[in-house]
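Next up is a structure, given as structure tokens.
Of the protein chains in this complex, one is absent; all others appear in place.
What follows is chain A.
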Amino acid sequence: MLAFIFKRLGQSIIVMLAVALISFIMFRYVGDPVASMVSQEATIADQELLRERLGLNDPFYVQFFRFIMNALQGNFGISYRLQTPVADLIMSRLPATIELALTSATIALIVGIVAGVFTALNRKSPIAAGIMAFSLIGVSLPTFLIGIGLIYIFAVELQWLPSFGRGQVVDLGWWRTGFLTETGLRSLILPAITLSLFQMTLIMRLVRAEMLEVLRQDYIKFARARGLSKRAINFSHALKNTMVPVITIAGLQLGSIITGALITETVFQWPGIGSLFLSSVAVVDVPVMAAYLIFVGFVFVIVNLIVDILYYVVDPRLRVGGSSKGH
């Protein structure tokens, strides 16, 4: 088990180095960093001086190494636009995005799995047919349209929930959370639902399809022939077997919840990393973009690492080498 995790960790580091390289190339070669730093009156000599001071004349690998060492210490340079350290900017926006993503992921997983199991077990019922029809909407409608629609119904017409922002937040020193205030929670509902809808329907359809496949297997028939209760068969024998493919897709999808938050955050003016990224793109704030790229890469690597470990936990057949193969 430990060896397996170390192996996966090693692979993760290689992936992160590749991401860092792309990010570095963007940082270094998309536009001229010096040109965007100095004022218009600066002479060419001044620019050369700055270039020398920033180490931009050093060989490529030296610069890359420096970039990585800085990134490891959380130093991503200074935002061109806001003139504050990028790391501080990201840290101030991170809690909003993470809280939104976690809430969405939880909703997507719980509702998706429950609805998927329900529709698989009651294939013919009108409720299942209704859920399936609804799921098509979730898969096919673009996120921003759903968000605007929800705002129109629940914020404008019914006036139950706020239409934008994060509400009041409580500062815990290192983390500013919206979970602890009423307005914070109320503001979270609409964006979380919007963000989760696509993954929710995807997970649901996947669970349903896998479940139907598993229910056809011999070991389910054999479990029935052993007189086990319906509950034990459906939720212990069948559901566990659907989990391997579901974990794969859900894992990838949860990673993309972070990136998908971009649109949702814009629609709801949610003060997260996604909206920070968008406003940075508008003014070519390269250090922020580079840091965002690394952050997203990091999230995907972590999620995939967790997925790999979960495989190992769920499916004994994948525990290679660790167990004795007897005959």
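Here, a residue touches a chain if its C-beta (ideal position, glycine included) is under 8 Å from a C-beta of that chain, and two chains touch if they have at least 3 such contacts; residues count from 1.
Definition applied: contacts and distances are computed from a predicted model.
A.B. asks: Which of the following is the UniProt-recorded protein name of the chain this complex doesn't show: "Phenylalanine--tRNA ligase alpha subunit", "Tryptophan synthase beta chain", "NAD(P)H-dependent oxidoreductase subunit E" or "ABC transporter ATP-binding protein"?
C.D. replies: Checked against "Phenylalanine--tRNA ligase alpha subunit", "Tryptophan synthase beta chain", "NAD(P)H-dependent oxidoreductase subunit E" or "ABC transporter ATP-binding protein": the hidden chain maps to "ABC transporter ATP-binding protein".
A.B. asks: Quick one: which of A:R8, A:R176 or A:H237 touches the chain that's been left out?
C.D. replies: Of all options in A:R8, A:R176 or A:H237, contact with the hidden chain holds for A:H237.
A.B. asks: Kindly state which of the options A:A45, A:L158 or A:A225 is in contact with the chain not pictured.
C.D. replies: Spelled out, the listed residue whose C-beta touches the missing chain is A:A225.
A.B. asks: Which parts of chain A are in contact with the chain that was left out?
C.D. replies: Residues of chain A in contact with the hidden chain: 217-219, 221-230, 232, 237, 240-241, 314-317, 320-321, 323-327.
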